[in-house]
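This is the structure I have questions about; it appears just below.
All protein chains but one are shown in place.
Think of it as A and B in the order they're written, each chain with its own count starting at 1.
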Amino acid sequence: MTLGRLWSDKRYRAVITQILVVAGMFMLLAFLATNAVQNLEALGKTFGFEFLQAPAGYDINQTLIPYDSRDTHFRAGVVGLLNTGLIAVTGCIFATILGFILGVLRLSSNWLINRIVYCYIEFTRNVPVLVQILLWHAVIVHTLPAVRQAVSPAEGVFLTNRGFYVPQPIFEDGFSLVVVAFLAAVAGVIVFSRWAKKHQEATGQIYPVFSIGVAAIVGLPLLAFFVAGMPVSLEMPELTGFNFQGGMVLRPEFIALWFALSIYTAAFIAEIVRAGIQAVSHGQTEAAFALGIKPNWTMRLIIIPQALRVIVPPLTSQYLNLTKNSSLAIAIGYMDIVATFGGITLNQTGKEMEVMIIVLSIYLVISLLISAFMNWYNRRIALVER
Amino acid sequence: MSTMKVLLAAGALTAVGATGAAAGTLDDVRAKGFVQCGVSTGVPGFSFTDDAGNWRGFDPSVCQAVAAAVFGDSSKVKYTPTTGKTRFTALASGEIDMLARNTTWTFSRDVDLGFTFIGVNYYDGQGFMIPKNLGVGSAKDLDGASVCIQTGTTTELNLADFFRTNNMNYEPVPIETNEEARTNYLAGRCDVYTTDASGLAASRAAFDNPADHIVLPEIISKEPLGPLVRQGDEQWGDVVRWTLNAMINAEEYGVTSANVDEMAGGASNNPEVARLLGSEGDLGGMLGLDAKWAYNVISQVGNYGEVFERYIGSETPIGLERGINALYTDGGLIYAPPMR
Partner (left out) sequence: MTDTTERYEPGTHPDLPPPMATHGPIVWMRKNLFSSPLNVALTLLSIYFLYLIVPGALQWAFFDAVWDAGSRAECREQGQGACWALVDVRFGQFIYGFYPEHLRWRVDVLAVLFLIALVPILWDKAPFRSRWLIYSAVFPFIGYFLLVGGLGLEPVETSKIGGFTLNVVIGVTGIAASLPLGILLALGRRSNMPIVRTLCVMFIEFIRGVPLITLLFVASTMLNYFLPPGTTFDLVLRVLIMVTIFSAAYIAEVVRGGLQAIPKGQTEAADAMGLRYWQSMRLVVLPQALKISIPGIVNTFVGLFKDTTLVIIIGLTDALGVGRAALSDAKWQGLAWEVYVFAAILFFVCCFGMSRYSIYLEKKLHTGHKR
């Protein structure tokens, strides 16, 4: 058989194409790799990850784990990664809450609210998030008072242009009792709700699972808290020397990034929520009413589950975007993974290739985890077609 | 809209210049017709853009001098603004021919990163600036302060070491560029601004009320700043090195842009001047340059002292004294080997 005839056959053509593609890929990779080896050699650089164990030499202002300048570059990277995680988690939470509220308000019949929310959404969506981050940072740094003129809206809370200082709770010995009570309450509620569901399926009798659950989860730990003799004390921030000492501080960089990312993402989430609710056909509500289901039950049992099916996939990709956008932290000096490891470490060690490989893989792993979760959730709530 | 890929391809064809590592940088520069020079994104007096968008300052002057030496025309320079982060990769990758940016000459940069520092054009050291009303007189009293620093620089490491050795705490406020660090300092985001003493003076000069801020007496590091080139191209290194030396020597011999024509015409009996300006010997030829190379540098850019006074000297808003950057004959450290 000649090559021409092989090519005319659809099956063989697919095989040949794929062989060619693979060969091309390998040639490209080999080309890039040889270039990299040659270039590194010409510059007298080596490739290796030994630098991770060398002392970092620089300090980081926001550390969730103990760290000082004699710790390794690896630890500096972990500190940065945790800071990325912090901004991603808090940002997602705030963006979700704000986004849901705005999405519902956008559907409000109140014309004024509707318009305000519309303007807000369109404005924040159409301005680059980097501009917003820089703007928020400038607002905090330039308009809030200096440390010595700190505004104190409540006991132990201080607003300054170096951040918001709040009291830090110090947990004493007896606090473990409260934790145990909380865990017990959660476990109890889960068991109870399962039993209530079975009971409802068997008899049709309905228990107020939600209110009982809330009461148990809040009440039991509260009871334990008082029984154990209120084992929490507050460490108040106090102005000593240059800064407030003690307490917890939310730095301007964190606040600016958190606000800007949440507000930006919330605008997208609001649109997603609006589209999700609108996607549920009006007939569903009418049908539920026709069956005599109460309005709030209709919302909870009919509308929201169906809307969620539309909302969740784009919502997850917004979470992913927020996490990726948190890398813009570097513009204002929030010490995330890109700023610590990808920024200072890269610069002090000159290991561009190694550092970038690590940073890229970290983001890749995060996004793969999020999309794995999304796929799992999608499968779980997908319509079972018959 | 759909076929702008071709634009990219066309761009790629014209922009990929094969600047072989084997071929000399000097030849490449000649072939391109300009010197590609890395400068910092903005330090008052040292490197800044005027309202027309041209790069000017103490550091770009070195680039202009090299262009004058190579082409006889100080305007044949193209500038690449670099941040603390991008400067070394830009030089290492061959994107720029030389880096004239407030860059400290250190062992690891010279040896490990594979660069050659061709000299020192400003002796500096890291200092601290603080508002006067905080009443602090010494850097040893800075325990607990918030400190603004530019990241990706040696100052960051010096700072950590300084506070560590003195057993003090501080909050580092890392900031990407000099001007943002300044903005944050003025807004009170940090108590202290630390960078090279020259940078502090330059920044302070730009404040509304310079007298409200003091530079603390402690200098915690040695920061010899100088231009650098890639290691392994001695000829190009020599061109840049001797351009700088020629400017320094010119000041020592009293050759200025104003009198350089008379000097070249034989107004000076000093044979060093004659050799420098190319009327005797062939120093230019040895460098692979025109005999008039140093004449062009002095007449178009000026000698070291002139450049200093023009951009950062006591008459400028920056108002830096010569101090240790005076000629060795005046008790400073600026000293160039003889032109012989």
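Methods note: contacts are C-beta pairs under 8 Å (C-beta built on N, C-alpha and C of every residue); 3 or more make two chains touch, one makes a residue touch a chain.
Keep in mind that what you see is a predicted model, and the values were worked out from it rather than measured.
K.L.:
Check each of A:52, A:255, A:338 or A:374 against the chain that is not shown and name the one that touches it.
P.N.:
Of the listed residues, the one touching the omitted chain is A:338.
K.L.:
Specify the residue from the set A:126, A:203 or A:296 that touches the hidden chain.
P.N.:
A:126
K.L.:
Touching the missing chain, which residues of chain A?
P.N.:
Counting over the whole complex, chain A touches the hidden chain at residues 14, 17-18, 21-22, 25, 32, 35-36, 38-40, 42, 108-113, 116, 122-123, 125-132, 134-135, 138-139, 142, 281-282, 324-325, 327-328, 330-331, 338, 342, 346, 352-353, 356, 359-360, 363-364, 366-368, 371.
K.L.:
Name, in rising order, the residues on chain B that touch the hidden chain in the full complex.
P.N.:
Its contact residues with the unshown chain are 1-8, 10-12, 14-22, 41-42, 44, 48-49, 51-53, 78-83, 86, 89, 93-95, 176-180, 182-183, 186-187, 205-206, 208, 317.
Here is the rule we use: only the chains that are shown with their structure count from here on.
K.L.:
Let me have the rounded angstrom distance from the C-alpha centre of chain A over to the C-alpha centre of chain B, please.
P.N.:
Inter-chain centre distance comes to 43 Å.
K.L.:
Under the stated contact criterion, what part of chain A meets chain B in this complex?
P.N.:
Residues of chain A touching chain B: 42-45, 57-61, 68-70, 141-142, 146-147, 161-162, 240-243, 245, 252, 330-331, 333, 335, 339, 343-344, 346-348, 350, 352.
K.L.:
Going by the contact rule at the top, pick out the chain B residues touching chain A in the complex.
P.N.:
21, 84-85, 88-89, 92, 112-114, 134, 142-146, 151-152, 156-157, 159-161, 163-164, 170-176, 183-184, 187-191, 231
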